[in-house]
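I have a structure I would like to understand better, so I am pasting it below and will then ask my questions one at a time.
On to chain A.
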Amino acid sequence: MQSSLKTSLFGHLLIIVIGSLSFPFLSKKVEIPPIISVDLVQISDRTNIPYAPKVSDAIKSDKKEKERLVTTQAPPKIVPKEKPDAIPLPDKIQQIKELIEKKQNPVKVEEKNKQVSEFEKKEIFDPNKISALIDKAKKESDEISKRANLEATQSQQKNFITGTLTLSEQDAIKAQIFKCWNIPIGLPYDQNLLVRVKVKVNPEGSIISSEIMDTGKLNQTHQKILAESALRAVRLCNPLKVPKSGYEKWKEMILNFDAREMLKG
Partner candidate 1 sequence: MIQRILIVVLLLLFQQNSLKALVTIDITRGNLDPLPTAISDFYFDDSIKPDDSIRKSRLDKKIPELVENNLQRSGLFFPLEKRSFIQKPEVAHATPRFEDWIFIKAQVLVTGKISLDKNQRLRVEFRLWDVVSAKELSSLAFFTTTQNWRRISHMISDKVYERLTGETGYFDSRIIYVAETGPKTNRVKRLAVMDQDGYGVKYLTLGNELVLTPRFSPDNKYVTYMSYFRNLPRVYLLNIEAGIQDLLGDFPGMTFAPRFSPDSKRVIMSFAKDGNSDIYAMDIKTKVVERLTDHPSIDTSPSYSPDGSSITFNSDRSGTQQIYTMKGDGTAVKRISFGEGIYGTPVWSPRGDLIAFTKFFRNRFYIGVMRTDGSGERLLTENFYQEAPSWSPNGRVLIFYRETPSDDKGRGGNAKLWSIDLTGYNERMIETPTDASDPTWSEILSKK
Partner candidate 2 sequence: MKLAKISFIYVAVLLSLFLGACTTAQKATAPAPAPASAPAPVAEGDAYTGTDTVKFLADGIPDRVFFSTNKFNLTTAAVNSLNKQAVFLKANANLNVTIEGHADERGTREYNLALGEKRANIVKDYLISNGIASNRIKVVSYGKERPANPASSTLAWSQNRRSVTVRPN
């Protein structure tokens, strides 16, 4: 009787001791690096946004129209191998310039040269492009307009025309529409809270036309209500503040009104 009691007591004590001891070297925390979501986005390069003044600089618009003929570059990806394409560029541009001079009003040639060389320099290593990518992941409209304003105060580097808007150009337009769009709060949340509006603007940013795409869905009441609110938003934002250059890029835009985030239960 006594010995079994002793063994039982010993066994209990042993378990208690084991349980109460902590083994710090076994409970090491595993540090998982946080996942940063990155959107791959086609951008041309960082730009500042000198907003097109409303009326007074109408004269300059002619020149802008002509500039568009100069581009030859495809929209760049952040891959060093772009470099080889860039290098022969100056020659081509020289040729084109000559042609243009013959056909239209004279264009400032010197500036073009400067642009090209600066662009080349950037090609070597461009941290700005990468940071631009990360910036896209943030969705605060305040941030967007802040950045847009910041851009406006930077150096007067002209837009190099590619085929899309730059990140900050997009942000600038977004910020304006955000303010004008009165979202119908009562719409039930579902995946269909999307409406696309095609907008045509003149170089000053005045809206020439705005129309709903996908008109087939408009027989559904909620789609109709959402579409009407989107059209009101576009029209209330007239005239838009648009970039000073690159008219060809943004003369026709598709605004993808997506109410899902705001209406999520």
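The working rule: a contact is a pair of C-beta atoms (placed from the backbone, for glycine too) under 8 Å apart; a residue touches a chain by one contact, two chains touch by 3 or more; residues count from 1.
Regarding selection, all candidates are chains of the complex that A comes from, given by their letters.
Quick caveat, the model's predicted, so the values are computed rather than measured.
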Worksheet item: Looking at the complex, which candidate is in contact with chain A: 1 or 2?
Response: 1
Worksheet item: So in the complex, which bits of chain A are touching candidate 1?
Response: 68-69, 71-72, 74, 95-96, 99, 139, 141, 162-165, 170, 173-174, 177-188, 198, 221-222, 225-226, 228-233, 235-236, 248-250, 252-262, 265
